[in-house]
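With one protein chain held back, the other chains of the complex are shown just where they sit.
For reference, chains read A, B and C in written order, and residue numbers begin at 1 within each chain.
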Amino acid sequence: MFGEKVIELIKEAERNPDTMDPFNDEKLRQILEEMQLLFKMNMNDANATSENRSLWTTVQVRHAALERNKRCLLAYLYSRMNKIKTLRWEFGSVLPPDIRELLSDEEYQWFSKYSTNLATYMRSLGQDIGYSGIDLTENLKPPKSLFIEVLCVVDYGKLELEDGDVIMLKKNSRHFLPTSECQTLIRQGVLKQIT
Amino acid sequence: MDFNDQIESSGDEEEITAEAVLKTLYNAWQNERLSPEILPHCNEMVECMLGQIQHMERNINKLPKTDLRASIHKMELSRIKYIICNYLRARLCKIEKHCIPIINEERQRIESGTNYLTPSEYKYAQEYLLNMEGHFKSVVLDKVPGNMQTFEMNKMAIYPNLQSHVFLKANETVNGVVLDLPGEQDEEIDLEEGSQHILLYKPVADLVKSGKVQLI
Amino acid sequence: MDNNYLSISDILVTNEKVPCKFLHDLPKMGFLDPSAAEDDLKAGSNVEIPLWLSESLYSRRPPLVSVELPKIYKDAYREILNADACTVDMHKLGQYFYEFGCYISKHDIKGEVGSTLINTFRQRFRMLLSASVSRDSLIALQPLSASERQRASAASKTEQALLDWLHSGDCVLTTANMVANHRKRKRAEMEMV
């Protein structure tokens, strides 16, 4: 009632800072119900303060608890928002279905809006001088060499290179590729750099 | 083949070489990465470099694939692309985190023509905040009791910590920088050209923006 | 140490319990005192309540509670801390020693909590230094407070990155963090099935 339940959500957020947990619908619903209950109690007591003035203090204390619950819920949402942003940068604009499942419907909507906003921004880059935008999810590390040797980790299929060549990325196949054209696949875990 | 491109600038301004622009962009990138707050944008420099890249890429395509010069140019271009992407990402990161104070301050700066954000960045910030507000509302705020449903901008604002410590190198001598230290009398220090220090960001924020010191 | 509204760590700090004495009757709030049976909380009751609540009750005019110092900030512990702060196991005694202390220090009329915090922070900095280069990081991290642990692990990450750089050749491109974690977890789940 007084912030005990909501702190479990906060601890959930703190426990796994680098992984996405499923959205805790059930707990959110319980806490919102609790809040409605506290609010109802407050309404009743507020009406009774003319008879018992000290009830007013009780109302204020409950209100503090309501505010605490709200703060925690928003902080929980916010910490997930930050993780969802990372998903956009790391997986791209299309989430694998098993990741998608971890988000609530509203969160997925937020993800799409974030993704669209980001895409709009990236498309605007260099537009004045005839660019069709710049993908900021690339060039994440200082370049070291133009070509690297990679191992394919999954059966990915065809990859068309800038020069028009098409290669087949099959599990356990090795390739020598332009760094610029395989960095995204490496980030997504399709390829692995061999050193 | 002529790779010797100078940037043509209009009017009576001095002609700045691409080399000089690149150097400035390096410094701006480093400062942006290391300062707690967002710094004035360097869009002209970014666009200038993008133009150079574009031009160079066209020329590279005329070279045989295996030409040594083509690889050298490609390598340089990927280095420049790296800085540009990294620089813009660092800015987006701050814009997202501090969107509320940034938008508020930017509104005033736009009025006085001293904006820090590019128009696209400003648009991005506004849209980001709108989406955040929408999300908070639909999941939590719309479902809490009626008297607490507002999105309280002041509370949600996350300010950059200007009271954080940074490392810097003085590009020129600056005398009498006042360190505002708690529980002590204000201490003044001199930053001699070339000297390096760790100190509070706030008293040197303007020196960073004017290029008198470089964050390291 | 950030205390903005949406900060998870500040929420955890303000969830810590503080011993308080209630100065006025509080109708229907008896449940706050587990030892009391009545519906109402009586003036004079001593109860441990979370910091966020004590802050709110204390800030009313007149204050509804008087706040007592948690024992880690009292004379006995302060003496130990001022003598040698490095011997204290903060993980056991005060996970949020500094952050909690910053909130608590205003209730210390003698003003000694503040100086103990500063002194302790300065003394224990060398524990972070050694933890960051320690080979057995688990043991080195054990006696540290939550924020000290965080800082020490950030420092050892820096240290590790530097060692990797010194010893390796090229900058290897790697799978993104979230992607890799997700894979790992998925693998673990599959193994459990």
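Keep this in mind: a residue touches a chain if its C-beta (ideal position, glycine included) is under 8 Å from a C-beta of that chain, and two chains touch if they have at least 3 such contacts.
Everything that follows uses one rule, which is that contacts and distances are computed from a predicted model.
Per UniProt, the protein behind the absent chain is "DNA replication complex GINS protein PSF2"; the candidates were "28S ribosomal protein S9, mitochondrial", "Phosphatidylinositol N-acetylglucosaminyltransferase subunit A", "DNA replication complex GINS protein PSF2" or "Exosome component 7". The chain not shown here makes contact, within the complete complex, with A, B, C. Screening B:Asn147, B:Gln163 or B:Ser210 against the full complex identifies B:Gln163 as the residue touching the chain left out. Remark: the residues of chain B touching the chain excluded from display are 2-5, 18-19, 22, 26, 30, 33-34, 49, 52, 56, 68-69, 71-73, 75-77, 79-80, 82, 161, 163-167, 179, 181-184, 187, 189, 194-200, 216.
For chain C, the residues in touch with the chain missing from this view are 1, 82, 98, 101-102, 105-106, 108-115, 117-119, 121-123, 125-126, 128-129, 132-133, 147, 151, 154-155, 158-159, 161-162, 164-166, 169, 171. Where chain A meets the chain that is not shown, the touching residues are 141-142, 145.
Please note the rule applied: only the chains that are shown with their structure count from here on.
Here the spacing of chain B and chain C, counted between their Cα centres, is 34 Å. For chain B, residues touching at least two other chains, in rising order: 156.
Of all residues in chain A, those touching 2 or more other chains are 74, 140-142, 179, listed in ascending order. Put simply, chain A touches chain C in their complex at residues 1-3, 7, 10-11, 13-14, 18-20, 41, 45, 52, 54-55, 57-58, 60-61, 64-65, 68, 71-72, 74-75, 78-79, 83, 86-87, 89-91, 98-99, 140-142, 144-145, 148, 179, 183, 186-189, 192-193, 195. Interface residues of chain A, counted against chain B in their complex, comprise 28, 32, 35-36, 38-39, 66-67, 69-70, 73-74, 77, 81, 85, 104, 106-107, 109-110, 113-114, 117-118, 120-121, 124-126, 128-131, 134, 136, 138-143, 146, 163, 179-180. Put simply, chain C touches chain B in their complex at residues 2, 4-6.
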